[in-house]
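What follows is a set of notes on a single structure, which appears directly below.
Subset of chains shown; positions unchanged.
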């Protein structure tokens, strides 16, 4: 089920048999000369919605589409939340879902830069219960789609060199498979971009003039993207299956 | 252009000729027995993306898809930000866009309950400049899609009775036109729901047991939705044209 | 009763028969060459206190005298809260009154620019209850004095042209009636000021060099002010009567 | 001058010769069986406005009428800000006044419980400049009216026993002089209330069942109040004179 394409009675009915929801989460940020600004949230959304299409028994919420991308702000089109804002927004999303009885909120993440803030948000949410000596009733999970079983191995088979860490051919390939009309063509020099530390936005653009980090984005193609999507869907379904199985034991 | 389906060099190029961006904004909240939980943000997104499809020279950013919906929290599936959180999130979106040189940020809104918080956010953003005695360089605009020229008149011709104020047949029709596979069928009693004040969520559900306010949602149909979309696109394009014309004068 | 001129046992006694309180709220902001900086809160306070003087059975709290006026900050004397600050302050006022058992908190507002922030504050307050799935026990009401029954019609009879939207002759007249020693005389050119959008403070002053918006403030006179006060008192008493009547039904 | 009874051109003119403003500040909180809920802000306002009436060359801003009174919340009618809220509100007031060119902002305080929060707010405001290695351009002053020269001595001559620390006969006398129609009569047992520490509101009411702390409020009378007002006005005028003299040296 896709939450935003469902009605409240449908969600109410689903809650009687499952207390789990998947939230795709990513970022709107530059992904080099050929990567889409939405790459990170598109990847998560593509995988989660494909699982739904393939009849997985999952509930997918709306996509959290602007994350923590301060270091990309020197590239036009990037939109970033401050970590403090993102913590509050995640708290409000979780509070809303928790009020309805959702127990496991599984964030399928597409942006490495979100990880610390999402984990800090989880602690912020749990802390309210911990100070009060009460149970939160929540299981907050963060899963980066590229860490689903087999994905890293597949990506490195597809892209043995120049996979890099930003504007990776793998993530671009995923968006190419899903949005073929938006495949972009551009030159990239050097083919494999430099790596470096992440600090503020001006520092980042000085080190990474076209936005890529360590990657050769031009290797992306939709066929590889489709392979990645299918494997990720399989991993996601396995995760959800494991969660639901555990709930049966508990409930 | 759709920002999340574009690259940063494409946005950089566009900024040399236009400093305007459209942000669809809405809410994830119950819309009665037949309305989708995403109705409010879907409507804004549908209209803005259709304008793009029809070759309008506009730039559409990612959709702000969870808004202020506290009064709907007693219905499963609703996700709400606190107003204070939403103000911070809007501040971060606007700060990001302003850093790139965007001047006019036009929020195409699909949820009445967002209006006070969006307007408060605008004041919060402007205030930083006002205390410092500097110009903000920003033109923040809020446009509710149902107030685009001709929309209210059309909706009342389509739905002379039972248009109501929540889970309206007009907004449901717009989503039906765009997502025909998600048209829902359910009974609604009474056909025209009661009206009433908006307070906290429990109070709201007590007054509006199925979530509708003053509306007969069942009148919605995709044909009417398509008429509404086309007229809204026309209004949106007129708005953007007027903004750009003014920029020509200034710039 | 005027709360700040009462003792706590007097308030305790009143609470046994009424759980309603009126809070005058406004702004300290420029009102053109002849309008007082306190116009907006003075108007609300004048009306509410006059109702008390005329033996209405109402309880009037202290006046919330600095509101959201960021756009007037380029004119000396204006004092503004940020919307985020005002939300917190209103939350604290309401939390205090709610702790004592007040149920209906009726804000009699004198400043249009406060409306979004007050409404956002109401949502912020209700949201705490909504996330927790409990009733707030609160009825938060916002009433702009110029929307009390008959006021707009009277003002437009008194000032058929040049009523405008800021530094209106009607609001200035109300303060003239109550503070005749503070009636100011100044020239205003043009007689009817220009209208325009509201953005940051420097933009505002550039558009509205003497602070007025669309108004011919010089038409104000104390006699008209007295008429407005008396009609507003009547409307306020009707509102309070309706609230109390409803409480009888519920209680 | 009273700011809220002035126009912006009057304030603009005044700023050319003085950059000082007085802000009366207090609290809305219980003051025992006979003290008014507004006692603390009324005292500050009464003294500052009387100085104006007696032709002192001072500018008096609007009264900050709800302060930090959490410990009195178990008594009906008390309204309290959290310290964190009050810091933000004071920051916004000061930012507004500073934008106009005010340099010395002199808070004439009527509530002991406000002192830590006001001083913390001053540090919060100064800190912004200090972290940035720039001058704030501000002189923030806190003066408790009961510490103006001679006031404590006079109060102890008037009330040699039972002056106490809350619901003091001196502060009640000041309000009696200014609001003779609101003089309250009630019994108080014991005549001199107990003293004790200040913690949360329930603890406070348990220790101080009628709200007084160490005081015999019934000694208050309007004549003593008038003496206190006149002496306080003299002290306030001396303070302002000293501030302005120093500005002449600097400016």
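When the chains are written out, they are named A, B, C and D in that same order, and each has its own residue count from 1.
By our rule, a residue touches a chain if its C-beta (ideal position, glycine included) is under 8 Å from a C-beta of that chain, and two chains touch if they have at least 3 such contacts.
Note that the structure is predicted; figures quoted are calculated from it, not measured.
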4 chains shown - copies of the sequence in the complete complex = 6
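In the analysis below, only the chains that are shown with their structure count from here on.
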Any chance you could name the chains that touch chain A and chain B both?
-> C
Angle of the C-alpha superposing rotation, chain B to chain D, to the nearest 5 degrees = 120
Hey, which chain ends up farthest from chain A, C-alpha centres compared?
-> D
At the place where copies chain C and chain D touch, is the share of residue numbers found on both sides over half (same) or under half (different)?
-> same
Between B-C and A-C, name the chain pair that shares the greater number of C-beta pairs in contact.
-> B-C
Between chain C and chain D, centroid-to-centroid distance (C-alpha), Å | 24
Round to the nearest whole Å and give the separation of the Cα centres of chain B and chain C.
-> 30
Interface hub residues of chain A, defined as touching at least two other chains = 96, 99
Report the topology of the inter-chain touch graph, choosing from line, ring, star, complete and other.
-> other
Looking at the whole structure, which two-chain pairs count as touching?
-> A-B, A-C, B-C, B-D, C-D
In their shared complex, at which residues does chain D touch chain C?
-> 3-12, 15, 28, 30-38, 41-42, 61-63, 65-66, 73, 75-82, 84-85, 88-89, 91-93, 96-97, 99-101, 179, 182, 184, 186, 211
Using the touch rule from the top, collect the residues of chain C that touch chain A in their complex.
-> 130-133
Show which residues of chain C lie in contact with chain B when the two form their complex.
-> 68, 70-71, 73-74, 80, 82-84, 87-88, 113, 115-121, 123-124, 126-127, 129-131, 133-136, 138-140, 197, 199-203
